[in-house]
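Missing here: one protein chain of the complex. Every other protein chain is in place.
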Amino acid sequence: MKIHEFQAKEIFSRYTIPVTREILCFTPAEVTSATETLGLPVVVKAQVLTGGRGKAGGVKLARTIDDATQAAHQILGMDIKGYMVEKVLVAQGVKFSAEFYVGLTIDRKTKSVIFMASKEGGVEIEEVAKNTPEAILKFPIDADLGMTPFMARKIAFALFNDFNLVKQATTLFQKLYTMFLETDASLAEINPLVLTDEGNLLALDGKMTFDDNALFRQKEIAALNEPTEDEQKEISAKEKGLTYIRLDGSIGCMVNGAGLAMATMDLIKYYGGSPANFLDIGGSSNPQKVIDAMNLLLSDKHVKVVMINIFGGITRCDDVARGLISALSQLKIDIPIVVRLAGTNSKEGLEIIKQSNLTVVETMSEAAQKAISLCKDCAKQAPYLSSISI
Amino acid sequence: MKIHEFQAKEIFSRYTIPVTREILCFTPAEVTSATETLGLPVVVKAQVLTGGRGKAGGVKLARTIDDATQAAHQILGMDIKGYMVEKVLVAQGVKFSAEFYVGLTIDRKTKSVIFMASKEGGVEIEEVAKNTPEAILKFPIDADLGMTPFMARKIAFALFNDFNLVKQATTLFQKLYTMFLETDASLAEINPLVLTDEGNLLALDGKMTFDDNALFRQKEIAALNEPTEDEQKEISAKEKGLTYIRLDGSIGCMVNGAGLAMATMDLIKYYGGSPANFLDIGGSSNPQKVIDAMNLLLSDKHVKVVMINIFGGITRCDDVARGLISALSQLKIDIPIVVRLAGTNSKEGLEIIKQSNLTVVETMSEAAQKAISLCKDCAKQAPYLSSISI
Amino acid sequence: MSILVNKNTKVIVQGITGRDGSFHAAKMKAYGTHVVGGVSPGKGGQTVDGIPVFNTVEDAAKETGGNTSIIFVPASLATDAVLEASEAGIELVVVISEGVPTLDMVKVTPYLKKKGTKLIGPNCPGLISPDESLVGILPGNIFLKGHVGLMSRSGTLTYEMVYQLTNQGLGQSTCIGIGGDPIAGLYFQELLQLFQDDPDTDSIVLIGEIGGDAEERAAQFIKEYITKPVVAFIAGQTAPAGKRMGHAGAIISSGSGTADEKIAAFESVGVPVARRPIEVPQLLKEMMHK
Partner (left out) sequence: MSILVNKNTKVIVQGITGRDGSFHAAKMKAYGTHVVGGVSPGKGGQTVDGIPVFNTVEDAAKETGGNTSIIFVPASLATDAVLEASEAGIELVVVISEGVPTLDMVKVTPYLKKKGTKLIGPNCPGLISPDESLVGILPGNIFLKGHVGLMSRSGTLTYEMVYQLTNQGLGQSTCIGIGGDPIAGLYFQELLQLFQDDPDTDSIVLIGEIGGDAEERAAQFIKEYITKPVVAFIAGQTAPAGKRMGHAGAIISSGSGTADEKIAAFESVGVPVARRPIEVPQLLKEMMHK
């Protein structure tokens, strides 16, 4: 789960990690007032749940109140990578002499939390990682010990020469780690961490993302979620036990299992089609799930044909078939549906849908090819039956 | 550091470990009033920093208010193993059907915190340990994991059959462990942990001791200290860098190092004498320490002769000698002093005290024997000089 | 032979009285797995499908000699269940539970290492050595005893692959679903080594997907240590960046963890990567006749 910069910095503050003085604003008038409160100069920053706002013009320095108000006018309402800017953060301008990068994430290889630090702060860290990976130092943190003072100090010495800064950083890094653990974060970044002209370290920008699997025990964090329309749909689907991600193709997929669902999408692409979504109905055998899934697929008007690919394991093909028959009777379906059932109780399942108008095929390759061919001439023809197998 | 039962149970309460309703009282009148508040029956319990108060008559059940008041009169002012009872705890009488023992301590062998549990609660656990050690179950707690739910549950299943009690105990054991760690305890016991007639687990009595080495970071715990007169002396000594423990013999000892100090006491005993104290002046070479140590020794009127045994390592014998000379000039000393100096700068040290009236010997055996012989006829003779060596 | 589980495997089911636990305990037993006991705190003394239930894993292991456990408890309790099994001396722990917080896995990993406990999962379908032992939720009937070792980050995609292999007469020594989470137990490298050392495994199928760089590391490991033929498949070529594709670990972050990178990594070390699931048996046969 992603949160905004201003939310990340509110969490930083709770852990007494120093951040800039700043005020969240929703209108140009609020920005004007915030600027008066904070004093000039200020930085007006778009708050959107995507990266690259700087390049998109979503961050502006204002040296006068008029500049700030104007910046607010420009930024509020802006579209950044499909995200509409609804709020801006007005932050006090800070004079600084150096920018650093520090961040915590989870490293799959060492199976540990890893602390990343770089003297190349203030730029896109992904770029640094790609072009000069050696400029990012990585320190795996022992899960049993946590962020010990010596480890925090060692990292601090890697960034700073001045011992006063080392001491500041040591404390700051320990707080950052505690915050990471206590909030079940999957990423916590300060970029840049600046050295102000007063000689203090300060988080100028912050970013946090969280482990979705842990949100059940992070109610406060979970409450910060601001799903987009698409994400709202994903969340509703999740509540019904379905994992759904909208894509921009025309072939709606319904699959059991995430890996098979991805492979199904890939296969559609392989044969020249384009998947309209990722949809994993999971491992349970509840026919209602199939009805919900079908409803979900049909709610996307781009979907011109539906491809159902089930390999029964825990999922029983007869349950899926029963759900399909119910869906057909309950919903008004006017696009073709291609069905492939294999594995547990596939015979029984195929028997159940024999009398329906569904297009039944034997393999997932066939299913993909058939779906594509039906999609090409997806006139208002009714779904029809072809061959039965497995 | 030891604390009273009522203090231990206050700490239990902070960790929401259930304890009896109870009121601390200093006078019989307070006990009367407390009994009225709590309701009958009550138990009146002496609060002293030593064990065995039950056997000494320091715990009485009262079924009437008069009984409670009378118990207070009997217990307050009582002497239990040299400790005067200045306060009693009046606790609500609880009906229970079973008594258990649970405790946490640090195990030297496994170098871990160990959880002890027994169905033989309510009796002196040391007796159980001696007579039926198998009745005490021991569970080392992994320092990295802490008290995991499964471990707490496993211990609970070892004590209880009823799952409701297992669940209560599981939570209670986790709290007990957290408390142990967070207070830097060296022992935390509930004995007995009772099963009340209402089906709840309750700490009827509690005991805690703490790691002296950790008191610097446990200000609240440290504030609970109630040293006896002797302990007060030990504490003042500690503040001067001296480790002092009063014993009941007549030969005052001054030694550098705890092991050598014990060996010195043992040697005095071996030759038929009795040490008046343990006194370790530690590893530093400050002459002032020797003066302080001499003052401390002389403050004990039982001391009839002083034996000084120094093996110089970090401690330099010449520094000790200088301190001795100062002490002799500053203090009015009218008992014999036997001195043995060996190790670092012993030659220089012996040179310094050559002109004094100190009895100087070569080995610690000689020193002990000489001290004893001087003690036997410890008339008001002045210290004198014997032989010089090492 | 086979790896990790075989005829001598004695399985304890943690969470056996739950809906999934009881269902799959029966399924495993029906397949022929020695399901010797179950654990459900407070339900010790009961039986499920004739399997004795214990209050603790320690009791279960002591009474039954169980050496492997499979966990069906809710995700929030899963790591405690893993630790309980490990502490009780269980050698192999298989976690089916989905949704385990990543930091919980980070926390238990060092303990398992210290105790020498092998972990499969979480969020995995388990594993099977056909005709010997099924410890998981995989549909036993699609497997065929043989000599292909298979490991996969996915469940149903594994079934699809196995189905293709079995149809082509390519039986399996052991098939393992390693799970779809970012932090999991035994992973490609450990399993590659086990298959390499297993005399009954002739060739290996590796099914990866987007997210992380485990496939890249596996490719390097194959280059250095594996002499048996390996064929790979990578799911998620059409997955968009920044979206978790069902599995918590299946996400392209900051442009890395893509299928293309993984495919390139395998091909650069001579491991053919099937573009469609049906190509796997053919590629495997070609590799074996090289």
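Every chain is named by a letter (A, B and C) in the order it is written, and numbering of its residues begins at 1.
Just so we're on the same page, a residue touches a chain if its C-beta (ideal position, glycine included) is under 8 Å from a C-beta of that chain, and two chains touch if they have at least 3 such contacts.
None of the values given here were measured: they were computed from a predicted structure.
Enquirer: From the touch rule at the top of the page, work out which displayed chains the omitted chain touches.
Expert: Computed over the complete complex, the missing chain touches A, B, C.
Enquirer: Would you indicate which residue among B:Glu30, B:Glu99 or B:Asp280 is in contact with the undisplayed chain?
Expert: Among B:Glu30, B:Glu99 or B:Asp280, only B:Asp280 touches the chain that is not shown.
Enquirer: Just name the one of A:Arg153, A:Lys207, A:Arg340 or A:Lys370 that touches the chain not displayed here.
Expert: Reading the full complex, the residue touching the unseen chain is A:Arg153.
Enquirer: Thinking of the whole complex, not just what is shown, which of B:Thr69, B:Ser118, B:Ser186 or B:Ser250 touches the missing chain?
Expert: Residue touching the absent chain, from the options given: B:Ser186.
Enquirer: For the chain that's not shown, point to the residue among B:Thr37, B:Gln232, B:Ser299 or B:Ser365 touching it.
Expert: Answering carefully, the residue with contact to the hidden chain is B:Ser365.
Enquirer: Return the single residue from B:Leu24, B:Leu247 or B:Leu298 that touches the missing chain.
Expert: In the complete complex, the chain left out is touched by residue B:Leu247.
Enquirer: Footprint of the hidden chain on chain B, which residues?
Expert: Touching the missing chain: residues 106, 108-109, 111-113, 126, 129, 142-144, 181, 184, 186, 211-214, 216-217, 243, 245, 247, 255-263, 265-270, 275, 278, 280, 283, 311-315, 342-344, 363-365.
Enquirer: Residues of chain C in contact with the chain that isn't shown?
Expert: Residues touching the hidden chain, for chain C, are 110, 114.
Enquirer: Touching the missing chain, which residues of chain A?
Expert: With respect to the unshown chain, the touching residues of chain A are 142, 144-145, 148-151, 153-154, 157, 163, 166-167.
Operating definition for what follows: only the chains that are shown with their structure count from here on.
Enquirer: If you average the CA coordinates per chain, which chain's centre is most distant from that of chain C?
Expert: Most distant chain from chain C: B.
Enquirer: Would you mind pulling out the distance in Å between where the CA atoms of chain A average out and where those of chain C do?
Expert: Taking the mean C-alpha position of each chain, the two centres sit 26 Å apart.
Enquirer: At what distance in angstrom does the C-alpha mean of chain C lie from that of chain B?
Expert: The computed centroid separation for chain B versus chain C comes out at 56 Å.
Enquirer: Counting only residues that touch at least 2 other chains, which ones in chain A make the list?
Expert: 144
Enquirer: Give the residues of chain C touching no fewer than two other chains, as numbers and ranges.
Expert: 110, in rising order.
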